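Our next item is chain A:
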Amino acid sequence: MLDTVVIPLLKILILLNGVLIAVTYMVLLERKVIAWVQVRLGPMRVGPYGILQPIADAVKLMVKEDITPTRADKWVFTAAPIIVIVPALIVFAVIPFGDQVDLFGRTVSLYVTDINVGLLYIVSVASIGVYGIILGGWASNSKYPLLASLRASAQLISYEVAVTMTLVSLIVVAGSLSMVQIVRAQQDAHVWFVFLQPVAFVLYFIGGLAETNRAPFDLPEAEQELTGGFHTEYSGMRFALFFLAEYANMIVVSAVATTLFWGGWLRPFPSIQVAPLAWLGLVPGWIWFLAKTFVFLYVFLWVRATLPRYRYDQLMRLGWKVLIPLAIANLIVTGFVKVLL
Partner candidate 1 sequence: MADEKKDPELPTPPEAAADKPPSASPAEPLKGEVSRTDSPGAGVSAAAPAKPRTEPPAPKPDNPAAARPAAPPPKVPPRVAPKPGAEAAAKPEHKPAVASAPAGPPDPPPPADIAAPVFIMRLHDALPGAVTQLSYWVGDWTIIVPAGRLLDVGRFLRDDPATSFDFCSDVTASDWPPRPQRFDVVYCLYSTRLRHRVRLKVRAGEGDPVPSVTSIWPAANWLEREVWDLFGVHIVNHPDRRRILMPEEWQGHPQRKDYPLEGPGELLMESPLDWLRIRTAQDTRDIE
Partner candidate 2 sequence: MAEAIAFYALSVLILGFAILVVSTRNTVHSVLFLVLNFLCVAALYVTLGAEFLAVIQVLVYAGGIVVLYLFVVMLVNLKRPPETHQDPRRQTLTGFVLAGLVLGELVAIAVYSALPPTPTGGVASVQGGNVERVGYALYVDYLIPFEVASMLLLVAMIGAIVLAKKEL
């Protein structure tokens, strides 16, 4: 009973709260990082250095009037933010934050579950999120959101193809679909997969930027063009759900990149046991995992502060004419190498 129900429930509780807090602080981090890039201070008023800003934001969004446009499709309009946020959160179930640890005399694994098709699960659940975006735009019954949701869904679907193709070549290397097994495979291979699959990593990260609608691929939310994107008509907490989902997705992309390419919870040089590197082993695995994920999150923000935005046709061209052919070529090369070695 304890092992099958209580502990998983506890894990889910901790994970969900952790993720939600991380997401809200992600928003603060973004504001701070971009402010620093732009020679500003960012939020400074709520709490020291603005660290309580997320709480203020949450309160503000909660108490704001929740408007449903009169001509909107009420059911779909209400369901859309939920459809967006749920997949973004349940993906975390298969992400291994660390290996097994001993806690209170009991061995606990630092992931909610390890299913043998974990990677596919992430991809397929993430693909459900696109419904929320399409429906949110459609149900608003307004032109700009509709245009934005068409853009968004077309973008998500095209980049999903590229990302999935890229992941296949990684699966070929790892020989497993389970997230935990993939990390273990890196330990066995004595090398992080990013060094075996550099092209795949670059493709994955570009695709990840596009799938999370982040700059320079943030066209669906390009306020200069579409006044705000598919969530133009949303307000209050429903808008916040869209917002949170975007940041949760960023964390997912970063965490998956860490797991697949950068050795997950493994320390750098996972199999070199020499004295100068011993201190690396003292740091617990989950710290390594979070640190690596944080680096990717920072890159997300950094890119946003630096690059202009692609245009829609250029984005599509990049997806279909560059990323997908490269991903397929990478897969073919990987296959040949795997068979020949």
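Selection rule: all candidates are chains of the complex that A comes from, given by their letters.
Quick notes on this structure:
Criterion: a residue touches a chain if its C-beta (ideal position, glycine included) is under 8 Å from a C-beta of that chain, and two chains touch if they have at least 3 such contacts; residues count from 1.
Just so it is clear, the model here is predicted, and its values are computed rather than measured.
The contact partner of chain A in this complex, picked from the candidates 1 or 2, is 2.
Residue ranges of chain A in contact with candidate 2, taken from their complex: 73, 75-76, 115-117, 120-121, 123-125, 127-128, 130-131, 134-135, 138, 146, 150, 153, 157, 160, 177.
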